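Every protein chain of the complex appears in place save one, which is left out.
And then chain A:
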């Protein structure tokens, strides 16, 4: 037989003979014994000595066993102090009273020492089990606190990174659990140097810290590349390559990336594995689905990754709505999913566009009865270009080494044009000139416009009049992708010249291309403020830059930026 660890056992029994007999039996079984002749004594002894187990007579003078048991149980709290009632009670009602008072077992008179030993052993097992459970519960609670604290720190660090963007811009509305990061949900937004807005809604596989670890590098790439003027394609390629490199194979990130451009009145979309987003055209009420056309980020090798985006025209006030699968996959008590159809019913029933989130939340509550904590939604509307106020970039250098008299020429040919975006490099170069920094937005917009005109209308020969309506808009970008893919030769040349001028200076940008050119006189005759989808580039360049002119039958564009006082 297994040796039992000695316990301290309190015996409360008013009959002196029974008390003597029982304490002898118990002592002979190897335990420490405390004796009490009534309930009140038992309670005092319990307070002082905290015995492990109590053998309690039910009927005692002064305080009976029932009351003593109740009070001992209350004193013991969470610790299990087993109470075995010593009784010759035979009526079931009396036995029920013992249990109600907190008794754990009975021992009938006359005492049988074998049964008593077995009962003490069983109760001791139970007592230890309870102690282990409590200990483990406390340990779990401690770990839980520790984990929460870690999450709090991780979240604080991450919030600093995530909120470095422009989620607070007036045209963004979003709804996310404060701990969405630990559900793997990620929402980022930032302005490009041209004042376009990049938005990412992502959903990492998994939950908890594993789901959150990928968010940091992804956010870094997103903010770093957006701020430098990279487009969606390059940013996506970099994000995919980075995640592919650092994440284990079973982890990846579903994501939708948007580029909203007030200047071009368009939204560029890439959706890898997220639920359909929606472009809501306010004028017609139409909701254009922005469906997933790609695998999530971090799945494909850089070679196999497809960065092909879709571009949709957008009017001022139109909205793009994105959501996480927490919305669609919310399930009710019978495991039915909320689903796309119910979401569309909410869309249809929505009367106030500004209350769409509330309507969806209400529908989810009605459907399920309780809120899920991994529901993320974001809605971005298109502003007038004048309403866009990107925050000014912060530069850390002193300006002592600002170069003021130089020129440089680049020629980008054939295959380079397919994949390489030279604009971030050109912009970085130009922003070494402090006088230009105040105009970085306009500068970037003009550079981007001239470059894409040279590439799309020049080298690729795309007809800008296609973009007159929404269907043509889509066709235009389809052709752009096709022709770029098939591109063999052609070039875009960029010539930059910086000269000092009085207290300030002047930058001349010239962009030449190998295309067919265009009827400069006819385009220049158009009013400057047209809001047509087509031919916006020229008008934009003329508004943002100085002395814009086109020569060589439209194949060569020239524009100036100047500044007065050196920064």
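In this section, a residue touches a chain if its C-beta (ideal position, glycine included) is under 8 Å from a C-beta of that chain, and two chains touch if they have at least 3 such contacts; residues count from 1.
FYI, contacts and distances are computed from a predicted model.
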Notebook entry, point to check: Which of "HPt domain-containing protein", "Rieske (2Fe-2S) protein", "PTS system IID component (Man family)" or "Hydrogenase iron-sulfur subunit" is the UniProt protein name of the chain not shown?
Noted result: "HPt domain-containing protein"
Next item on the list: Quick one: say which of A:24, A:132 or A:481 touches the chain that got left out.
Entry: A:24
Check: Just one of A:110, A:248 or A:285 touches the chain that is missing; which is it?
Finding: A:110
Item checked: Hidden partner interface residues of chain A, rising order -> 14-18, 20-21, 24-25, 28, 57, 59, 86-88, 109-111, 113
